[in-house]
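Note that this complex is displayed minus one protein chain, with the remaining chains in position.
Chain lettering (A and B) follows the sequence in which the chains are written, and residue indices restart at 1 in each chain.
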Amino acid sequence: MIQQYLHAYSYIAIFALVGLLYVVVVLTVSRLLAPHRPSKEKSHPYECGLVPVGEPWGQLNIRYYVFALLFVLFDVETVFMYPWAVVFRDMGWSAFLEMFSFIVIIALGLIYAWKKNVLRWV
Amino acid sequence: MIPLTYYLIFSAMLFCIGVYGVLARRNSIMILVSIELMLNAVNINLVAFSAYLRGDDPIGQMFSLFAIAVGAGEIGVGLAIILNLYRLRNTINIDQIDFLKW
Partner (left out) sequence: MEFTLIIPEIIVFLTATAILILDLILQQEKQKKLLGFAAEAGVILAIAQLVRMFALGQQASSWGLLTIDTFGHVIKIILLVSTGLVILLSVDYFKTIISRKGEYYCLILFSVVGMMFMVSADNFISFFLSLQLTSIPLYILSGIDKNDARSNEAAYKYLMLGMLASVVMLYGMTFIYGFTAAANFEGIARQLTSLDLHENPILLIAMIFIFAGFAFKVAAVPFHFWVPDTYEGAPTPVTSFLATAPKVAGFAALIRLLTIAFSPLIAQWRTLFIILSILSMSVGNIVALSQTNIKRMLGFSSVAHVGYILMAFAIADQMAVSAAIFYLMIYGIVNIGTFAVIASVMRGEDHQIQGLAGLSKRSPLMSLSVAVFMISMIGIPPTPGFWGKFNLFASVVNGGMTWLAVIGIINSIISVYYYINVLRYVYGDQEIGNQQDKQARRPADPAADGLNNIPCLMRLAVVISLALTIIIATYPQPFIELAKAAAVALKTGLWL
């Protein structure tokens, strides 16, 4: 049993080893071949070609929280749609109606939040 | 084939790490994260059992989908309450949330 178990993991071990080796090889090769002429501009962290502003550990605006939260909630609701899509053909209209009411209920919540100006960037 | 026990031990370890986090951490957000860890232990258990039971019992998988969705909703409410707490008290350290005595 345990041998089987270890055997199953040996693929992963080999894969990890090859991956590691690849990184080491590529980095050494690039170090050996690439020209080395450092300047102040080049040592800046890359930020879409602009000069970076502020600390790298800057805090995000708390207003993003609402959007992040809404995203997580709606993202998770999709979880139910995959099993639904699998059986949809067999179940027909009743499956459609159930998913329809599910989405209507969620949409109602979204509309409420929208109307109460939760989504507005103030 | 990996035996079921390995999954169960893994999920038990995850659960224990979560319990430790809940007990040892003072930051509310970290406590939420620890609870989420425990929820993941539950999901691993459910999926593992469902795969190893006679004839691939689908109930466990279904259950874990519901647990994930409900857990997300719970965390959403939790974050909202903690955010409001921060707004009112300027702290999310559970040792300092003591207006109401224990």
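By our rule, a contact is a pair of C-beta atoms (placed from the backbone, for glycine too) under 8 Å apart; a residue touches a chain by one contact, two chains touch by 3 or more.
Quantities reported herein were computed from a predicted structural model and do not represent experimental measurements.
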Hidden partner chain, touching residue among A:5, A:22, A:96 or A:112: A:112
Given B:6, B:20 or B:66, the one touching the chain that is not displayed: B:66
Missing-partner contacts on subunit B, residue numbers: 15, 18, 22, 28, 31-32, 35, 38-39, 41-42, 45-46, 49, 53-54, 57, 59-60, 62-63, 66-67, 70, 73-74, 77-78, 80-82, 84-85, 88-89, 94, 97, 99-102
Footprint left on subunit A by the chain that the document does not show: 94, 105, 108, 111-112, 115-116
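The rule is short, and it goes like this: only the chains that are shown with their structure count from here on.
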Approximate Å spacing (C-alpha centroids) for the pair subunit A, subunit B: 20
Subunit B to subunit A touching residues, read off their complex: 1-3, 6, 62, 65, 68-69, 72-73, 75-76, 79-80, 83
Partner subunit B, residues of subunit A touching it in the complex: 1, 4-5, 8, 62, 65, 69, 72-73, 75-77, 79-80, 83
